[in-house]
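A single protein chain has been omitted; all remaining protein chains appear in their positions.
Chain naming follows the written order as A and B, and within any one chain the residues start at number 1.
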Amino acid sequence: MSSPDRPDGVHSEPAVPSALPFQIQSVASVGALPSVGSARLTRATGMRGRHPLVWYIARRVAAGVVTLLVASALIFVATNALPGNVAEAVLGKQATPQRVALLERELHLNDSFVSRYGSWLVGTLHGDLGQSATELAEGASSTSVTGLIGRPLFNSGVLAMLTVILLIPLSLLVGTLAAVRSGRCSDYAISYASLALGSLPEFVLGTFLIVIFFSALHVLPPVALVPLGSSPFAHPNALVLPVLTLLGISLAFCSRQVRAGVIESLRQDYVTAARLGGIRERRVLWRYALRNALAPSVQTFAQATQYLLGGIIIVESLFAYPGIGQLLVQEVLLRDVTLVQGITLVLAAIYIAINIAADILVVWLVPKLRTGFQ
Amino acid sequence: MNNLAGAKPKDIARRRGQTDDLVFYGSSVRLHWPRFLRTLQGIAGLVVLVFVVGVALIGPLVAPHSLSAIVGLPGNGPGPAAPLGYDFLGRDVLSRVLDGGRPVLVLSTVPIAFTYLIGITVGMVAGLSRSLVDPVLMRVVDVFIVFPPLLLLLLLIVGAGTGAGVLMVGLVLVLFPGVARLVRTATLEASTTGYVEAAVARGESMFSLMRREILPNITAPILADLGVRFSAAVIFAAGVNFLGLGSSPPAANWGLMISENREIINTNPWSVVVPALLLAMLTISVNMLGDAYVRSLGRSSASR
Partner (left out) sequence: MISELAEHTAVKLGGLRVRLRTGELIVEDVDVELAPGEILGLVGETGSGKTTTALALLGYSADGVEISGGELEIGGTSMRMDRSMRSLRGAVISYIPQDPSRALNPSLRIGDAIRDLVKAHGRGRDDDGLVQRVLERVGLPGTDDFGRRYPHQLSGGQQQRVMIAAALVCEPAVVVLDEPTTGLDVVTQAKLLDELVRLRDAEQISMVYVTHDLAVVAQIADRIAVMYAGRIVEQGGAAVVLRRPRHPYTRGLLASIPDHARPRVLEPMPGIAVGVGGWPTGCSFEPRCPQRSDRCASEMPPLGDVADQHAVRCFNWQQTPAVTTIPLGAFELQGGTERIKVLEVEGLRAEYRSRREIVVAASDISFHVERGECVALVGESGSGKTTIARAIAGLHPVAGGRILLDSVELPSLVRRRSVDQRRRVQLVFQNPAAALNPRHTVFEAVARPVQLLRGLERRAIPQEVTRLLECVRLPSSLAPRYPSELSGGERQRVAIARALAAEPDVILCDEITSALDVSVQAAVLKLLTDLRADLGLSLLLITHDLGVVATIAAQVLVLEGGVICERGRTAEVLRSPQHPYTQRLLESAPSVAEAVERWEADDQDFAGSAPHGR
């Protein structure tokens, strides 16, 4: 049977609906998650041809920077261009004309839009994300946004890290188990449990956990009180419920995706061919099925990590955990525009970085993408 | 001479799915509707969904007390006058629960409708265009995908204030890129098939192509995504209310009720558990239905 005479056909990712309840195409602008057709590291001669992977990384990082730039513009526009006088909103009841004027001058609110954006960007490159409006209004000594978000960022990082460390092995285990026992009782049990668990909003799951572990069992605190300045590791009890909540939902999602990926892998012709060649089932599972299910799993975990960025906002608020999510919510309530800007930019940068890392990892894992065609 | 004509409908029906390999991803959505609803999963999901939606829609009509009236001591447990007890201000939990569903539904359904309207249009146009329109549209879409959704919502709120309008606009912005990408991918796949090329060769207009050729064949992935996306809308809407950034008091909203009653969780857990349960039932049932639909597609396409 002949194929159309094209150098390579149109390849598009199959539209797989995600079970995690929000849009998750982990795509950053240029060069979406590489599919066979799009990541062409090929046919280039000379320098580019000899180190396709390096070139790919360079391109992706450059694209990521561009995306971040665009994101920063969006952030700035969203916070500053919409109606509402910033200074008045921040000062709230204490808004006297003099104090408003003073605050406006300190925040350079009377400068042109473009110059404010420009100076903010330049400052970011030096690590200075501006000054918190509320802190300025109160006349506090430390008003630097960068300084204010340091510790909360660390705390949230701890939460996220713990969750991810547990998430990856557990979901691989559960997903593979369900896939191998596909169609049997254990698979149905896992699938439906994941469906139910993964459908829950975080605050609902967290609430149920509080009711169980605090109200009923009295073993864990309902709030994650970590005193200011101390490390969350010193208060492990406080970490359990938030991590469990985040883990519950992301585990449900990831194990379903892993399961789907492994099932798909097991259906491939090369698995059948290996079995027909007499290779033992254990080896077929590891070397033929799972090995090729790795790349999609990487994408899944990247998506989950990105989900966590949003999930910690809710979870930290629910448990009053002193992380960046809680800080963000507080500052949104206080209309502290500059602080919110800074936090959002940092989180967006992390989000984009995760994307890039995942893409690079996938290209490295899949020989066809890594070596290009010859 | 030719008995090619002789094959009876029975024979044809039996041959269905056997002779040829290609299966149409979007084939006969009509046939699938009843099929996926007939499964246990589909029925369970539907029943629960109808129940929750019923509570949300009819609730306000049957609530015994007004949602803001203080009728008892804050934090008291269930009693004869209040089957679900009293909330942190002393209001009747049952009434507030009955009132709290409608805002959740409105806040999620309206944005979803717009999400699909915009998302499908953008996706199809991008998928069909072979010019610069496609990359440009996709860059715009990607700008929104870059953010964790909740973050984008918070960003908009800090800029434009709390309120239902901001929230709904924010939800559309957060949800439509996924739909657009999905539709674009499906459109791309559909547009490289023979029947679309045949239509192009016939000189069909762009609009006619979208309506007659592409749209009927991409309904399957769209519907498969609907469950997940709708529950996402619910979760975000309720989540923003949970954070206290949504409807302002004394409005009743399931998400808000969970956060505001946290302090009395020990004395009257129902004030928190019941709205949480209802939200859970809503999102789970929607996801169940979506999953049942996807499974029914999968089964019919696996004929070998």
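Heads up, the rule we're going with is that a contact is a pair of C-beta atoms (placed from the backbone, for glycine too) under 8 Å apart; a residue touches a chain by one contact, two chains touch by 3 or more.
Every value quoted in this text rests on a predicted model; they were computed, and no experiment measured them.
In the complete assembly, the contact with the undisplayed chain comes from A:R275, out of A:H51, A:R105, A:R184 or A:R275.
Only one of A:N155, A:S191, A:N292 or A:S317 touches the chain withheld from this view, namely A:N292. In the complete assembly, the contact with the undisplayed chain comes from B:N217, out of B:N217, B:N241, B:N261 or B:S285.
Chain A meets the missing chain through residues 1-7, 40, 43-44, 268-270, 272-280, 283, 287-288, 291-292, 366-368, 371, 373-374.
Against the chain not displayed here, chain B makes contact via residues 1-7, 9, 11-24, 26-28, 193-195, 197-204, 212-213, 216-217, 304.
Note that only the chains that are shown with their structure count from here on.
For the pair chain A and chain B, the distance between mean C-alpha positions equals 22 Å. Residues 139, 142-143, 145-152, 154-161, 174-175, 177-179, 181-182, 185-186, 188-189, 192, 221, 224-225, 227-229, 231-232, 234-236, 238-239, 242-245, 255, 258-259, 262, 265-266, 269, 272-273, 276, 279-280, 283-284, 286-288, 290-291, 294 of chain B touch chain A in their complex.
Considering their complex, residues 9-10, 12-15, 17-25, 27-29, 67, 70-71, 74-75, 78-84, 195-196, 198-204, 207-208, 210-211, 214-215, 222, 306-307, 309-310, 313-314, 317-318, 328-329, 331-333, 335-337, 340, 344, 347-348, 351-352 of chain A touch chain B.
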